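Reading through the structure tokens given below for one structure.
Taken from a larger complex, these chains appear in their original positions, while the remainder are omitted.
Chain naming follows the written order as A and B, and within any one chain the residues start at number 1.
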């Protein structure tokens, strides 16, 4: 299943070492003047080869929009686009044709389909997430019409973590360092850890936090289209994710109800807000007008630049060692992907909400 | 949106204080002999009024199956069912008609729909989850044909937690105590905590863990139908949930790749398994044949039996105090709901997988 969304939808295609990746954005509202440079800018943020903490694969990742715009404005027609693959080193993967790498999708794809594209992970490669970034960039430009913005950042790498409360962070600093952590001192620590891990031929996990600001109260659909459930679905569809939480999240289980309640305040104009935001901006699956904030856990990348014992497709023991170009930590490049998926979910929810009342 | 699933689907209806709740199970494969007592048994596990740690609301929660069976066997036709509401005390909610309870869905439903059913929370009440348990019980009986079983348990209440590894637990003990924790000693501690919290008119959160055994390798669909994403969606659609993680989850972010890899082993017959299960039984979104294990965080219930400051629909300050019958901790009764949602997702994935190959 390569489509996400209900009325604003994205359908992707493409493998790591195929000719191109791309997709179709459907349900984009008509009348949005698209800034294609801003779309490309989002892709550039996800692009490999940005810094020492990411993979050395070189890709310009240039998006070609093939339809859906007239004079730069969306027409309501589907937006097809492609990104050509440029720097495949498929030979790096020849030794894996008949080998299952541990904790990859090699074995499971083979179990499901009877065969797999072994070149660079094929469809299971995170390369596919570049197409989501394009779809997300279109969604963001529609959301901007309503004053809704999405910002994600690296909040943890290994054991180095920012405090859960983001109120003290200057989110304008996210892109100021290669790990995309808005606290420069913590960012430097994270960077050191990633480089240390990389030097060992090892990898490390992390957490991406995200906040969506400007969301009106009322988005999200009970019961099975809860905004929280749709965000969880979207985030857990990203490669290497292992967990999702919003608002107080797992830490909230140890709280008393009396501590956890978000008390209301109404100002003189009758505008309702809450004094705290343990709810993470969503109550009963519907946005309440506060910031929507959530966190996504990413595991350490499974491809190591060291020898790893494994098996081949006949069950015989083999030793493999990553030869391709891989990230020691996926989190810095996952930041724009999390933002993209959040934007896709939010725009869909915003459009669906228009049908709520007569 | 009150439907979940792609080809095995469940559509629910009903409010806490309406005449009935119920739903339609569609896509149930033909030819399954249904044990209706087993269906009712699952409902009984979720039923209010079971013990001192749950709400005192008395409901027999008797399921009436109206269609889809012939001589007790599924025919492929949709299964409609109702559960009549019996013990509504709608008057308990009269004082809330124009009041927004903090951290409930009162404000958000009103923001979305312009009105809300204030009686017992209406559609936002967890009473709705009883219908999921019915759908899940049907799904479990289909899964049993393939040797797939789903077991959930309370693994944390407040700060009292079982170790993450469930290998040492005797899961046959889950229902041996009112909190549904398979370790009797820890269960007793949890029960004490819940009763203490209840005595204070307060509430507490917890975690439900779940393991699905017997799943063949190959279930789940890349990219947007990952089994992990669909489980996350299903779990986060349950009332009061704040987080989802599978396998190593959030704890995995601090691990090195070299620690986290699940090494393969193949036995003499060529059967592939892994020596560890940090992956939680899912790799690349597809089951790998190991146990699928995940955890769901529940917040403390928002209805307190103590005075709480809030506002009315005009923004004026009011003081409210829960008058209905509420759980001090939702987790013990959430256990069968988590199992039901997992069964719904797994059966759908199993049926979808049949289309994977020519």
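In this section, a contact is a pair of C-beta atoms (placed from the backbone, for glycine too) under 8 Å apart; a residue touches a chain by one contact, two chains touch by 3 or more.
Computed from a prediction, not measured in an experiment: that's the story for all the values here.
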item: Size of the entire homomeric complex in copies, 2 being in place; value: 4
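Quick note on the criterion: only the chains that are shown with their structure count from here on.
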item: Degree value of the rotation bringing chain A onto chain B, based on Cα positions, nearest 5; value: 180
item: Computed distance of Cα centres, chain B from chain A, in Å; value: 26
item: Touching residues (chain side chain B, partner chain A) in the complex; value: 1-4, 6, 12, 100, 102-105, 107-109, 111-114, 123-124, 128, 156-159, 197, 202-207, 216-226, 228-237, 239, 241-250, 252-267, 270, 272, 274, 278-280, 282-289, 297-304, 306, 308-311, 314-316, 353, 356-357
